[in-house]
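Structure first, commentary second.
Yeah, one chain of the complex is gone here, protein chain that is, but the others are all in their spots.
Per-chain numbering from 1; labels A, B and C assigned in written order.
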């Protein structure tokens, strides 16, 4: 499996660059018989789309998905589902003046080293535009999960350390700077036993899923890093008093019947308006000054919320299918 | 790939239960031409073995690996390497009295639900004994990495929130309780460009690796969760002043030439001597009181250190091989 | 990996139904730095396209590929390559009258059983139209292989048992019937050692690749089934006299420096104009009489030639990349 794929049974593969003709995603292994429409995908895409909120990037992407395969008479057929999202509001000219600069917090240096070539326009393949494809695929996973009453819910927990952050964010944006944030996921109702032992534990798959997102820097289940400060007698969730959930909903890597709870930390947006001292690709001193009208989010965590939710849905859909293979008779 | 396997090219598969005849690991896809001996494996296993320290479990496992295949005249041949570690100091009788009890923080409930059967002796497959296999496989990966000058180093960063924790740990152990801890990894010298884009980002693979360990509850790269509190102008590592490493050594999921730095949070040991109210498998009230002489670590993070280091080596070995496929001519 | 994917490093995934909006293929894991253009893909697609020859289906598909990602300034970037081939000459109305009939030699019965739903239009996902995607992906693999001087060559060896078959084929077509055929592949120059031991032997991967093609029924390497009639002293290719190639170019599953030679058997086209007694989906007696103007090839082996060649290229590209991971230093 290539590195642009995720999932063992319910397996997605994304493609496309920020300023190419389109981005897209294929879903292979999804079960037949789920309802699916372009509308259902677009509803999810709208949650992530830029330009809908004063505090997100002004790039205007209608993000209308085209559903090219895998559906017949409104139902999935078990055939691979191909979803294409055209890139419409693309303006690569702004990237020309900075194409020779190493961009702090960005991937152009490392991609160039690895591949010897880099599509620098809008960040190319390393752009967060790829996450639109995750949301589209997540819409399909959610449709499947809904049949089992499973609804992952992601919320923006804090921005810049604050739970009430709108004023702070506006101010930082005016300063040409950016903020980090934390997203929290809860999945209230899950069957017991989802996840696979050892290397495919539920938390291991979720951690991979979350750290595969651009700008994510941390993952914790339940009490998470606070668990490292606790005693066993305090951390152990009791089978009698079921009010605690320090484990975050798994034991031995399998869901234990309590809500799945985890958090993801996002770094502040790397693209900032403030000028930054840097180097050119050739190693000369330079200043990176984003051109006027550069479009960026002051806090990537805001638009990451539906992406986190989508990735959670993808992990759960895959685990739900794999779980069917656990015992000799189904 | 089954859930007991890890790695795409340098791929390990572990097997074995805590109280079975042996545990073991197969390594498939490792390159030919690395030196390897049982001795090299046993040196690593000794770092993890119980019974060597007053603050770890008194279970005495000599942990002498048998190297059964894949090596000829002291060199790896490219054939699969099979390593077997006999279980010697096994006493299952202590588990009989508690086999019908749900154990807080343990996997017996979830495994039973998933599989309808559970080898409860010593925790069976869910036991941390499986991590001996990771260390053995990690020894092979380390041998390979050494040829490229790569040396992952894991240290115990804190226990119960303290960096100087010995007295605290003794006291908690006397109380029949346990503590959590944090392990930190540094890999000082790495080629640029390791890791694969999107779903196999270096941090995504490391996160999966770390969260696949028993008792691990959190993972963070570089500044990690603190990044969520920073501004972009502060977090961005400069290409001019190379003294910071907030990113933890990757950009766009690929190593950027600075040291790889990440931390893993471990919950306190779930097995505690203090009696715990619980339920039987049939749902009746019960008290879990570990039998006298029960063997457990007061802080799993201590013995997790070599396991974290081994998992890091496995991720890096795999990425180093995969990176050979990035460009058209090598 | 889903069942619509093929290859471990150089990994393709195809999608699309015969009468959907388009078919397409994604390529993930191909190396950066190969030249690639839509033109190069279309040249290969033209070899397979219907309607170019009196003895192939009159369906007119211009088969103009759109190259949507993974290429920058004419070079592959290492990012996933997405190729879309619109379905233009689609007429589903002819399938309406026969949609309730079990079609001998076709997949509608088995797909319906497996998935509970079937896109019957033009055979939906089970149509040989999917093979256009293989040819498009094969074009990319060929570009990569060419840099190493590797050129797989497939030829139509016989049709209906005849090497000179044009008259026979015309006659059979007039009778409303169809013929089988055999395609042979030769790859004249290959490095030694390609392929991977045991389950990914060169011949095992080729066999999977070939038997994954619609209508293929057999695969043989070198002397193939004739080898079963030979003695060891006759079959063993000598290291002294290098004129024989009974093995077909591999030993122990790895290329041995002689040309790779294998053959693939194709059954006669299942769609025939002659009326056939059959059943409806509900089990009632019926006659399948293809509607006037039905489009089919009298011998699928003819258009299979470029597909066989493409699949060979895909296997070789993947093996060439994997081979880079065989030894400790490259």
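Note that a contact is a pair of C-beta atoms (placed from the backbone, for glycine too) under 8 Å apart; a residue touches a chain by one contact, two chains touch by 3 or more.
Worth saying up front: this structure is predicted, and the values here are computed from it rather than measured.
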Contact partner of the left-out chain, one of C:97, C:149, C:252 or C:291: C:252
Touching the absent chain when the full complex is considered, from C:47, C:100 or C:201: C:201
Touch criterion as defined above, residue of A:33, A:176, A:191 or A:257 at the omitted chain: A:33
Residues from chain C at the interface with the omitted partner, ascending: 1-6, 8, 14, 102, 104-107, 109-111, 113-116, 125-126, 130, 158, 160-161, 172, 177-182, 192-193, 196-201, 203-212, 214, 216-225, 227-241, 246-248, 250-256, 265-272, 274, 276-279, 285, 301, 323, 326-327
For chain A, the residues touching the chain missing from this view: 9, 29, 31-34, 76, 78-79, 144, 147, 197, 321-322, 324-330
Positions on chain B contacted by the hidden chain, ascending: 1-5, 8-9, 11, 13-17, 20-24, 26, 28-29, 32-33, 66, 68-70, 72-73, 75, 77-82, 84, 114-119, 124-125
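Everything below uses one rule, namely that only the chains that are shown with their structure count from here on.
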Distance from the mean Cα position of chain C to that of chain A, given in whole angstrom: 36
Averaged-CA centre spacing for the pair chain B and chain A, given as whole angstrom: 26
Whole-Å separation of chain centres (CA-atom averages), chain B against chain C: 44
Where chain A touches two or more other chains, by residue: 1-5, 8, 14, 111, 114-116, 125
